[in-house]
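Notes follow once the structure below has been shown.
In this view, the complex is presented without one of its protein chains, the others remaining in place.
In this document, chain identifiers A, B, C and D correspond to the written order of the chains, with residue numbering beginning at 1 in each.
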Amino acid sequence: MQQFLQQTINGLSIGGVYALIALGYTMVYGIIKLINFAHGDIFMFGAYVGMVAVMNFNMPIYLAFIIAMAVTALFGVIIERVAYKPLRKSTRTAALITAIGVSFLIQNGVLMIMGANIYAFPQVIPNQFFTVFGLRLNMLQLVIFATSIALMIILQFIVSKTKLGRAMRSVAVDKDAAALMGVNVDNVITITFAIGSALAAAAGIMVGLYYIKVFPFMGFTPGLKAFVAAVFGGIGIIPGAMIGGFAIGLIETYVAGYGSTLYKDAVVFVILILILLVKPSGLLGKNVKEKV
Amino acid sequence: MLKVENLNVHYGVIHALKDVSIEVEQGKIVSLIGSNGAGKTTLLRTISGLIKPTSGSITFEGNDIITVAPQQLPMRGLVHVPEGRRIFSGLTVMENLQMGAYLRKDKAGIKEDLDKVFKRFEILYSRRNQDASTLSGGEQQMLAISRALMAKPRLLLMDEPSMGLAPLLVKEIFNIIREINSQGTTVLLVEQNAMQALKIADWAYVLETGSIVLGGTGEELLSSPEIQKVYLGG
Amino acid sequence: MSYLSIEHLTKNFGGLSAVSNVSISVNEGELVGLIGPNGAGKTTLFNVLTGVYKPTQGKVILNKDGKSIELSKLPPYKITHQGVARTFQNIRLFKDLTVLDNVKISMNQQAKYGLFGALTRLGKFYASEADIEVRAHEFLKKVNLDDLAYDLAKNLPYGKQRQLEIARAMATGAKLLFLDEPAAGMNPQETHALTEFIAKIRKEMDLTIVLIEHDMSLVMNICERIFVLDYGKLIASGSAEEVKNNRKVIEAYLGEEE
Amino acid sequence: GPKEAETIKIGVNLELTGEVSVYGTPEKLAFQLAVKEINAKGGIDGKQVELVVYDNAYDTAKAVENATKLATVDNVVAMLGSATSAPTLAIGPVAKQYEVLTFTPSGTNAKVTMDGTAVNPWVFRACFIDPFQGLVLANFASNTLQAKKAVVMGSSSSDYAKDLAAIFGEKFAANGGEVLTVEYYTDADTDFSAQLTTIKGLGEFDVLFVADYAARAGLIIGQARAMGIDVAIIGPDGFESPDLNDLAGGAANVSNVYFSTHFSTLSTDAKVQNFITAYTAETGEAPSALSALAYDAAYMLFAAIESAGTDPVKVRDALKATKNFAGVTGTISFDDLNNPIKSAVVVKLENGVQVEASIVNP
Partner (left out) sequence: MKNLFSKKNLIWLGLLIVFFFLFQFMIDVRIITPYYRTILYGIGIFIILGVSLNIIIGITGQLSLGHAGFMSIGAYSAAIVMQNMPDMTGLLLGMVVGAFVSILVSFVVAIPTLRLKGDYLAIATLGVGEIIRIVILNLEITNGASGISNIKNLISWPLLFVFVVGAVVLSANFKNSAIGRACISIKEDEIASEAMGIHTTKYKVIAFIFGAVLASVAGSLYATTYYVVKPETFGIATSINILIIVVFGGMGSLTGSAISAIFIGIVNMLLQSYAEVRLITYALVLIVVMIFRPQGLLGSKEFGLDKVLGFRPPSFKKLRKENSK
């Protein structure tokens, strides 16, 4: 039992990382229906910016967070303006391929500038442990967990309750009609990308702090898992991203802890497919059959 | 109030509007009729900035608006009810109405106009927290019009508001247009239902394959034998 | 026994009863109209009849060649194989394909070869393809669309698209057609042409037709019987004259004459 | 063909892009250093040496294409590469077909030099093979550390771990020890808390064998120490990396850690110290075992060319005949399977610093 609880904590903390990245995926998807395949790489970019800020500029960590989130937000916006905006009217697949291209570009761009070697994120926050009822808890685990829940709540509030959120949702449904209401569609999309990218940067730094390893391909696997998490919970739905993230984290950890690690990822995908078969648009997705 | 001169619009090789000139006077209802694909929707979309014309000019209250982005027009009082309702699904009825008032800052005024809308369309009030996409066609049309009214339009562009509606509702929609107009909003109305459109129009134009072929008061056109034959099924 | 009988049909969406306890029967060769306010459940009824939705309650029976077929148990494509086809309220042509291909797809059942034949082109492939091509052209001639055979469906004028949608439904070999607002968005002249088109094909091809329409000029002109739905319930039925003067129908749908 | 050329062309077929470029790049640098040195001394037989470098991106198909191009278009005398086993396995048959040898500094998979059950006479390697390290470490654990119970962790996505784990297990058991469990994870993992939690639940043990590279081994060391697992941690040559300490969350965590490797910077051998100085001056980084192996491979090849000329077949025979070549990674001869016969080093780390290096002979 003790061990099970410990595994649950392990699962929730890794799930928190997936959730953080998945939030950005889902935001962007929710507004422009684009699978931003490069999101994992934006996450990686954010980790690098944060690391450089701390390592080369000796910034305190909170400042590094702010700088990395700002720089990465700008980076995300530039990507959107240059690569995605021209494709707003083309097919979804064309946009997906562009996103894949952007992903390659970021990976290899960072690789060229920073090299392929693995960096270790400076351990500026001491990794404190405390034991509660015999369970080992880690300060950073708690931070990641709390941040992902807090951000989820904030984002959900923004999207569902504010004027900006209404504008986002209208743009998601019908860009022209939104423009006719006075919404500056480009700005709304820009803000969405900025928020999504800033979130990715925050996730990047937290992962850097917690898992230490920073390298050009660090975005791929968490990005993919986060994408799966977003779909799992119902892509486009903010609480879904979080539920999906935690679910994937838990499944992975339980399979690794009690079954065979070898089949960890396979089990995640099998469960994903099973969920989709029962709920074709994810756990929280609405099963709308197209009205004819 | 609105003046369109020698407007030309192309979709690739298709020449959708050819030297179109129309004028809408303050306080009037101007109807635009024409068969399918004549270019009526294209004209409205060009006026509200969604399509860029190849040449020509559009002035609204004396100002050139061709270069103005579509999202800035509601502020100036020019509001467009698009073809096919285009209500925001996934948003509630209330939120749709709030979107109509997107650019307004006067909270009290918005509240007042909201009350007005709900008084005019009681059914919308009873559905205010419902996802707008689950409304029936007629209800959606009412919502689309109300949403536009929330922007306090001085000039309302309406694209086929009666399409797909039951006869009873068609009558009601035209009553509403008349009422809006009597309360001071100028209306440019595009309609397939030529009979009704001409009946309420102060002035009307006929658009055929991208060109204005006829203009006159509603009554004049109603009694024109050509119009009778083609557009009124007479 | 009537050709099509809808028995105590109910379709609920969550708490909403879009169609409730509707019973209608249609005789072979009839042309009947289905009218009612927006949201009355007309399209939903069509969707149940064509298998897009499964009914919550009740059933739909087609009596054909002395056999009773329970349509409500079949998936859409099998319903079509029983000679029942439809058009859509919002046009749903295969818009990037030619007019000819739109029709050929409806005739797919007539292909006399399987996967092996298709891949190797042995056996009946060429004969069968030629046959389908000829038939498709013949059919297009019949519906006056043959001169547009190689145009993309999306490039057709609106009225022609509506016509093609009807033709495509007929090309499945259907004897029973459901038309959902065929005249929507047409002006009186176009509506008039469509009315004649429907009358013509029905006569020439022995069709049974059920149509939804808000344009009373069309409905009252050609429908032999009219059913009126309101809030999912059948509130009236009868000839054009009867329905036109029915109080309930006037109140719910037509409005008072001015 | 054996054309008389102005320069001596040597092909290089390495992982230079993508994730695995961390292995290919230092080897490229070491090759370039060796070539620079020999050319400065006047080349081989008066001819300058020229490297033709292609990237295979760890893709076997690209490795085959590159090898074909090197052998048939560039007409190189011999090929160096690849750094990892998979591309080298794909290059082997091409080397055989076009009769140009390939020499991998660090492809440790036993099959690399094989052609089915026989040896592929055209493939050589400069490193010892995986089973050998498993053996060395098992003996080290039993004899030096006096360990009785061991736990093994490794990546399921590479044979490196599987081979090491298997041989280690066999030998450790033969020495009278017991392997409690073998826990696997994937290459992409960064979180090992699930496996470590399971391990902790097994009770006491004496040694943790992490059969992996520093990229993950570092994280595992850090996470294990954080969970209170403070037994000795041992590992293969893959441990050696300047990042190990950082990845482990600080040098303090890297104590009571041992790994087997090809060479140690602690060596007082002048050749080794010269190499370290030259490499550091050239690249700005300290050499790793990979660069040391590559450096040795290059010089062994130079020696073969020097004695045999530029005919690829003769070069191969000369390389095969190498006896007691004194390199920076030890004294090397080839056995029948073209594997080097050489000793291993086991290094001890305390606070992240190499404090002791003991030579272990096979």
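Just so we're on the same page, a residue touches a chain if its C-beta (ideal position, glycine included) is under 8 Å from a C-beta of that chain, and two chains touch if they have at least 3 such contacts.
It should be emphasised that the depicted structure is a prediction, and the values quoted were computed from it without experimental measurement.
Undergrad: Shown chains touched by the missing chain?
TA: Looking at the entire complex, the absent chain's contacts are A, C, D.
Undergrad: Which listed residue (A:N56, A:T91 or A:T131) would be found touching the missing chain in the intact complex?
TA: A:T91
Undergrad: Can you name the residues of chain C that touch the chain not displayed here?
TA: So the residues of chain C touching the unseen chain are 50, 52, 75-77, 80-81, 85-86, 88, 92-97, 101, 104-106, 108-109, 111, 113, 115, 117-122, 125-126, 128-130, 132, 137, 146-147, 149-150, 168-169, 172.
Undergrad: Pick out the residues on chain D that sit against the missing chain.
TA: Touch with the absent chain occurs at residues 16-18, 53-55, 57-62, 64-66, 68-69, 71-73, 85-86, 89-90, 92-94, 97-98, 109, 111, 114-116, 156-159, 162.
Undergrad: I need the residue numbers on chain A that touch the omitted chain, in ascending order.
TA: 29, 35, 83, 86-87, 90-95, 97-98, 100-105, 107-109, 112, 224, 227-228, 231, 235, 262-263, 265-266, 269-270, 272-273, 276-277, 280-282, 290, 292
Just so we're on the same page, only the chains that are shown with their structure count from here on.
Undergrad: Per-chain C-alpha centres versus the global one: which chain is nearest?
TA: Chain nearest the overall C-alpha centroid, as shown: A.
Undergrad: Please work out the Cα centroid separation of chain A and chain C, and write it as a whole number of Å.
TA: 47
Undergrad: Return the distance between the CA-based centres of chain B and chain D, expressed in whole Å.
TA: 75
Undergrad: Between chain A and chain D, what is the separation of their C-alpha centroids in Å?
TA: It comes to 36 Å between the two C-alpha centres.
Undergrad: Among all residues of chain A, which ones touch two or more of the remaining chains?
TA: none
Undergrad: Two-or-more-chain contact residues of chain D, please, as numbers and ranges.
TA: In chain D, no residue touches two or more other chains.
Undergrad: Can you tell me which positions in chain C touch chain B when the two form their complex?
TA: Its residues touching chain B are 16, 35-40, 89, 157-159, 181, 184-192, 214, 216-217, 252-255.
Undergrad: Looking at the complex, which residues from chain D come into contact with chain A?
TA: Residues 17-19, 21-22, 25, 156, 183-186, 188, 190-191, 193-195, 197-198, 201, 214-215, 218-219, 222, 226-228, 241, 243, 245-247, 249-250 of chain D touch chain A in their complex.
Undergrad: Sort out for me which residues of chain B touch chain A in the complex.
TA: 48-50, 69-75, 79-80, 82, 86-91, 95, 98-100, 102-103, 147, 151
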